[in-house]
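Below is one structure, written out as structure tokens; the observations come after it.
Only a single protein chain was left out; the remaining protein chains are all shown in position.
Showing chain A:
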Amino acid sequence: MDMLHQMSRAYRPYDGSQGTRRHSMRPASKIALLTSAGLVLSLALAACGGDSTGPAAASASTKSIILITPNPVGTDSFLQLGVKGAQETAKEIGASFKLYESKDPTSIAQNVDAAVRAKPTVIVGISFSFDDVFTTVPKQHPGQSFLEIDSCPKAQAPNLTCVSFKEHEAAYLAGVEAGLLSKSGKLGVVAALDSPFIHRWIDPFFAGAASVNPKATGTPLFVGGSNPFSDPARAKSQAQTLIGRGVDVIEAAASGGNQGVFEAAAAAGAKAFGVDVDQCPQSPGNVIDNVIKHVDVAEAAAIKDIAAGKAGGVKVYGLAEDGVGVNALDTDLTSSKCAVAASPDVIAKVKQVRDDIVAGKITVADPLAG
């Protein structure tokens, strides 16, 4: 999830004089001007700093990977996993690794330019934010391999490989667990934004629950506001609102806000689901399971293919390819701190539904397709 990322932090210009007493403020002295200029400069540096690495010439003889993110990695567990996957793959195949963090989607093009000049083995871009740039740039540089994770432009060049996921299949499995474990039959989701992509975590979750408990009802609440992907206080408040309505199982699809949902569930004796990565250890006993997207696995496979000369095409990762899943399917479930480990009957049902989906007996509707 998290694909829509933080909204650009817009600072609305306020008229400084409005609503305050007008007092004589002499024209700013030179010192004041200089100091404020210095302050602005220092924050600009702080904003660009962090661990983003500038473009550096890679030697042509060795393998190298450049990963470009559409936003600062920050709270985004999806991007964090993407970086981890690329880093580990680089180590495995003996390639050098560089991370270019874009400040926001508008600075992607500059980072892609810089990456092209460095001539790495493969340039990896994460999310649909690259659709635009990866439509044109790969055509201009036919000798360079590109990899787009989680999306694909409509006109795909032969030197561009795409990887996409069927998150809805995993969300459906989580819904099955929720439907079986909910006592009240009332489910909720606290999601970051009301966008079609994020509905991949919501609609199939409720559909999965309804498949095992026809009386189950679902209520989504959206964090929204000025920082939808990192507003734990608001996410917690929304989870409390849901619990107040009788909801006893909540899926947290609010990125940086998820921990707020877990806190609310823990305090009220409700249960929660995490997304993207294993979030059970964050609130042991209160998180039933997670809707997991193995970005790292898919990324590693794609990078290795490209390094071996097999580029191009779209690789779709669903339950069948182990690209998405839930912890209940893992063999080491007992060592995880997920609450579902205590319900073997639920695990058995989830495995059966997984097999049905893989075999094509159950088709999970994709909210993005409709």
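The rule is short, and it goes like this: a residue touches a chain if its C-beta (ideal position, glycine included) is under 8 Å from a C-beta of that chain, and two chains touch if they have at least 3 such contacts; residues count from 1.
One rule holds for everything that comes next: contacts and distances are computed from a predicted model.
Going by its UniProt record, the hidden chain of the complex is named "ABC transporter permease" among "Transmembrane protein", "Molybdopterin-dependent oxidoreductase", "Membrane protein" or "ABC transporter permease". Touching the missing chain, out of A:77, A:102, A:129 or A:156, is residue A:77. Across the entire complex, the residue among A:110, A:211 or A:237 in touch with the chain not shown is A:237.
Only one residue from A:152, A:187, A:207 or A:221 touches the chain missing from this view: A:221. Touching the chain that is not shown, out of A:117, A:139, A:183 or A:245: A:245 (per the contact rule at the top). Seen across the whole complex, the unshown chain contacts chain A at 6, 9, 11-12, 14, 16-21, 23-26, 28-29, 31-33, 35-36, 39-40, 42-44, 46-47, 49-51, 72-77, 80, 193-194, 219, 221-222, 224-227, 230-234, 236-238, 240-242, 244-245, 256-257, 259-260, 263, 267, 282, 284.
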